[in-house]
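Contents: one structure, followed by commentary.
Only one protein chain is missing; all other protein chains are in place.
Each chain carries a letter (A, B and C) given by its place in the written order, and its residues are counted from 1.
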Amino acid sequence: MRDPSFDMEEPGTFIFDGPRSTAGMRLNRFALSLKQPSNRATFLADPDAFMNRWDLTERERSLVEARDWTGLLAAGGHLQAILKLAATLGLNLYHIGAHNCGVDAHQMMHACPRRVVSDMPHG
Amino acid sequence: MRDPSFDMEEPGTFIFDGPRSTAGMRLNRFALSLKQPSNRATFLADPDAFMNRWDLTERERSLVEARDWTGLLAAGGHLQAILKLAATLGLNLYHIGAHNCGVDAHQMMHACPRRVVSDMPHG
Amino acid sequence: MAEIIGGIGISHTPSMGMAFDAGMRDGFAPEWQPWYEGTRAVKGWLADARPDQIVVIYNDHLNHFEFDAYPTLAIGVSNSFRQADEGWGPRAFPDLPGDSDFGWFVTERLVHGGFDMTVCQDLAVDHGIYSWLPYLADTPWPAPILPIAVNMVRHPLPTSQRLWQLGNALGEAVRAYEPDQRIVVIATGGMSHQISGGRFGMANEGLDRFFLAHLQDDAARLLAIPQRELMRLGGTEAAELSIWFAMRAALSSTVREVHRFHTFPKITGCGVIVFEEPPVVTDAIAVGGR
Partner (left out) sequence: MAEIIGGIGISHTPSMGMAFDAGMRDGFAPEWQPWYEGTRAVKGWLADARPDQIVVIYNDHLNHFEFDAYPTLAIGVSNSFRQADEGWGPRAFPDLPGDSDFGWFVTERLVHGGFDMTVCQDLAVDHGIYSWLPYLADTPWPAPILPIAVNMVRHPLPTSQRLWQLGNALGEAVRAYEPDQRIVVIATGGMSHQISGGRFGMANEGLDRFFLAHLQDDAARLLAIPQRELMRLGGTEAAELSIWFAMRAALSSTVREVHRFHTFPKITGCGVIVFEEPPVVTDAIAVGGR
């Protein structure tokens, strides 16, 4: 796992801006609906039917099915929304971060905080 | 019916401000729910049960039952919300205005526009 | 670069929309016939303007937003906007097209310019736009619409000065848009009217005509009228006139009025005004080569 750097490029950093928000509209509505316990149950019981209800595209569905957290973010999913999906599946923030970094969740958890030192004056 | 004057006092003029909005919270939620056809049907079928659902107070309920449009505005109902209630009952804007002015809807309709002349320069 | 071709100020009322539907079916009622005729030239102007985008500053009437979260200023950024069901079912018109790329561009400029927009990826539009749009354009609607909604239902309202600033920033944002597009800015709000209380139905034609007469060259004089004074003279809903400032301020100081009309069909003062920007070359000189 590479040390965090001081740049703002993907895949190191995803900026959630307007066009991304437009692209991820369906994904985020779907994922945020999982805040409701009843929706979590419905989704878990029949993921396909539930995803249909939210008009997810073929590609979005396969990203969900593959638990491709990085792909979901790249497709316009907002971390805070995608986190609800992870939680529904019994996973947490570290699983997403681990996938983003190409390690496993256990490694990720132990790597944090990933300290960086910038040329910022220390006051 | 008195001619409209240039003042901003009740009962000539209701200003919908913050404290009024707090006072009318239940009434407005109830009335705005009537934008939905299904809620209109439910309300008409059993007004009491429907009003219970929205936690209306005793006084608010009796204002609704009495079609006391002026009282509803004074109690914090917003005209645009109360209008949905009137529409559900087969009434319209003129019925509300007529009640506010102490005339009947037919008279009100014929009185409008109620022209006023101010000292505004005519450009 | 995009350029602003001109601007329109126009009243809206639910009855205006119903009168249109009935009028197209059975002929216009006598009190509405003048409005139908008075807006025809505006329809012609808009067709000739061939806009690529239409920005509309309007106000919602509790048909989309509710008090649980009522924005002072909202912007709709989507490729499509539904018609709000105001409680009688939507009228037989298609959704409004939108252009989310243009919407995000303007949103970024406005927010970074200090306007605290509520950004809406889903927005249903009520008679604030739907009541007059059919007078000004046939379907399919001629261009994407960028709706900006202003709180006019609950005090505190944004001030006239704030809406003027919004218009200024909007004009700058639009003119900074890269594509070579023709933009029209429309503001809508009833002119004098009050639809509740003992002053129900009050109609101040003098105020409306004064407003229309001074909007081109003496907006400062109108801006100096406190919003509360507009309400006192023209009825509580006359506060909606302050929305028109956002349109005027988006245009340059050298616009020319090309159309003006006013009538009083029933409760609300129905006025329309069209400003046209001088051709770009002249404009570039006039505003100091912006």
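By definition in this document, contacts are C-beta pairs under 8 Å (C-beta built on N, C-alpha and C of every residue); 3 or more make two chains touch, one makes a residue touch a chain.
This structure is a prediction, so every number in the text was calculated from the model and none was measured.
Taking every chain of the complex into account, the omitted one touches A, B, C. When the full complex is taken into account, the listed residue touching the unshown chain is C:157, out of C:84, C:157 or C:170. Within the whole complex, the absent chain has one touching residue among C:119, C:222 or C:274, and that is C:119. Interface with the hidden chain, as seen from chain A, comprises residues 2, 4-8, 10-18, 21, 25, 28-29, 32, 34-37, 40, 73, 78-81, 83-84, 87-88, 93, 96-98, 100-101, 108, 111-118, 120-123. If you put the missing chain back, the residues of chain B touching it would be 17-19, 21-22, 25.
Residues 65, 67-74, 107-108, 111-112, 114-123, 154-159, 161-162, 165 of chain C touch the missing chain (whole complex, contact as defined above).
In the analysis below, only the chains that are shown with their structure count from here on.
Chain contacts here run in a simple line, from one end chain through to the other with no loop closing. Taking each chain's centre as the mean of its C-alpha atoms, chain B lies 26 Å from chain C. If you average the CA atoms of chain A and of chain C, the two centres end up 40 Å from each other.
The centroid of the Cα atoms in chain A and the matching centroid in chain B are 47 Å apart. Within chain A, contacts with two or more other chains are made by no residue at all.
Shared contact sites, meaning residues of chain C that touch two or more other chains, are absent.
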